[in-house]
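Rather than the whole complex, this shows some of its chains in their spots.
When the chains are written out, they are named A and B in that same order, and each has its own residue count from 1.
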Amino acid sequence: MLYLRPEIKTMKQRKIRMGMVGGGPGAFIGNVHRMAAALDGQIELVCGAFSSDPSKSKEAGKDLFLDEDRVYANFELMILKEKELPLGVRMDFVSIVTPNHVHYSPAKLALENGFDVVCDKPLSFSLEEAESLAEIVEKTGRIFCLTHNYTGYPMVRQAKAMVAAGAIGKIRKVVVEYPQGWLSTLLESSGQKQAGWRTDPSKSGKAGCIGDIGTHAENLAEFITGLEIKELAADLSTFVAGRLLDDDGSVLLRFNNGAKGILFASQIAVGDENNIRIRIYGETGGLEWLQTEPNTLLVKHPDKANEIYRTGGGNLSKEAQNATRLPAGHPEGYLEAFANLYKEFALASRLRNEGKPFETTFPTVKDGVRGMKFIDAVVESSSGNAKWTSV
Amino acid sequence: MLYLRPEIKTMKQRKIRMGMVGGGPGAFIGNVHRMAAALDGQIELVCGAFSSDPSKSKEAGKDLFLDEDRVYANFELMILKEKELPLGVRMDFVSIVTPNHVHYSPAKLALENGFDVVCDKPLSFSLEEAESLAEIVEKTGRIFCLTHNYTGYPMVRQAKAMVAAGAIGKIRKVVVEYPQGWLSTLLESSGQKQAGWRTDPSKSGKAGCIGDIGTHAENLAEFITGLEIKELAADLSTFVAGRLLDDDGSVLLRFNNGAKGILFASQIAVGDENNIRIRIYGETGGLEWLQTEPNTLLVKHPDKANEIYRTGGGNLSKEAQNATRLPAGHPEGYLEAFANLYKEFALASRLRNEGKPFETTFPTVKDGVRGMKFIDAVVESSSGNAKWTSV
């Protein structure tokens, strides 16, 4: 019959096949990953273990139009069963969108069974897990993408390219901040799922705010500047009575090139949304980017007018252009930035599959280890009354 | 074999199946439609006639991982061949993303062969075609979605809902504008494809700028306010020597409730991107929205502080919330707005398929007829030295 198309194609002839761990009913980030993966027509969802509750997993699979027999009761089953399917039918990689404490096990199992991995951030529950994962990635040679999604914005790529090209000279000062207001009350006591696990030390890890969003700020600063935070002095707070983890942190930074910095993350910044902003000052120029207006990069000069670089502009670097889908004036947002990581991951997978060299333009397990070291250093510093602590 | 999944599912069990007309190599809007259709996991592309050049169509189909036998040499073939496939295998609807002069024929053929249609704007090459299409839609009872995509933004939905709820009182004045700068030189002489057909009267129709983007402005104003432009006085210009159609227009508006307005569209507004902006002043409040910062709606008051409504805010109408995928602070952009039309079209299709009532929250063929009437009135008025002309 005409319409019974052959199922098994080479990777060149088909979309890359994704299996998902987590992202069941009520999840926020799971749906983000699915939309991001779908956007460019390079990836299709073929299976999942969407919830620790098998019936919820089934429900999710149905809503996603998956075949019933590709919806699994848990990630172990998914990885082991899929592995038995022929290449071209089975999933090609696993996307992990669970809370922090359920990153390590599925990632490890997937890697060790030959699957590439996309994993939400922060990398893991603890630094120990992170370092173990890095070793497994190294050993297995799989591709590992950590979704520090803000790195996917075209103007973040532009900033990174400009710094690398010396457009602002040697960097002196970095100010990076991530104020949110949504946890300014004890939202976790209401049963709100997102608030619940993020403020629960048994799921989130040793840090709250500084782990959930502080690591985004840390990663963004290191991603754009190409520098590493050498040491830091942190002052964490828990402003909301009854909360078990920090909900605000202020951190002094010293970078490995001698630059200084400030990192500020807060979840009690009433009225702020996801206002991650970075300002970088070099010897000969400056850069400023704000996530809530993501298509603008302010480029600052000492002796002429500041300039407004815009996504899609003809004057942008190839790195920014590669991360852009639309002409200038068609705002690209959070999902497009997120999708850039999936698109680049897919490209790397295809190239690797063809035996060609590929670039990891996206954050990897190494960025994940940096993030976990950052969390450890911040918590240790703050416990020591903001003593300087190496990262 | 486990992996030979059954092909034929009910619409409840599967994605809705899209066939595309146009959108081959070098196209801009075709890819936009594909991304918009893919985003929410409700629609899958199953076939296409992507180019009037069959080899280019094949090439596009391959890049899109389509089965070879579902990539057609022209839209007639596609519609007639697909019609022969069983329901659940064949495409469910046709998406038309060609230049204006190739909207009518595929739309007509699709509708008359039982397919729903999504069509890019403006509706057609001429008002006559538009009125004919409206009749065919009426007669066939098919669902027709016209992608005036700016109506898909959450804050545009919020504005519409607020006007409808009387939040700004009776409307007095509407100022809507759409300045672009990309045609400030004779770009069409360079062979640039997008510029080429848009400035060619044999493809674009009797209007250039006012058809391409003026109709977006017209549609946005009528969509949000719920009013109709009753008459207008227009002054069109062609500033770039050698250009065959208008590249700038200024229009005075009078609405059917007595409100006055200004509509301004330009493609010679050097340095502007896609700066469609609308300001609406009522007896008791005002609204302002700008597409390049689409997640903000400024709500103005006579006697208290103006307010910044933001996509994802808890204070928004259900119409805005329905058009939103992410919490506040995760910028949604052009593609998400575009995808809202596809998502709503898919929902309407599913409900219709199940015999349930459905809403057309998206622009339809009727909006398309309004747009073509607007074009005709503007051109006629301008020819008469800005004489008042009924729409």
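Here is the rule we go by: a residue touches a chain if its C-beta (ideal position, glycine included) is under 8 Å from a C-beta of that chain, and two chains touch if they have at least 3 such contacts.
Source: prediction; values computed, not measured.
Colleague: Report the copy count for the entire assembly; 2 chains are displayed in place.
Modeller: Of the complex's copies, 2 are shown; altogether there are 4.
Throughout what follows, only the chains that are shown with their structure count from here on.
Colleague: What whole-number Å value describes the gap between the mean CA coordinates of chain A and chain B?
Modeller: Between these chains, centre-to-centre, one finds 33 Å.
Colleague: Can you tell me which positions in chain A touch chain B when the two form their complex?
Modeller: Going by the criterion above, the answer is residues 2-5, 7-9, 13-15, 28, 31-32, 34-35, 38-41, 45, 64-65, 67, 69, 85-86, 89, 180, 182, 272-275, 291-295, 310, 312, 325-336.
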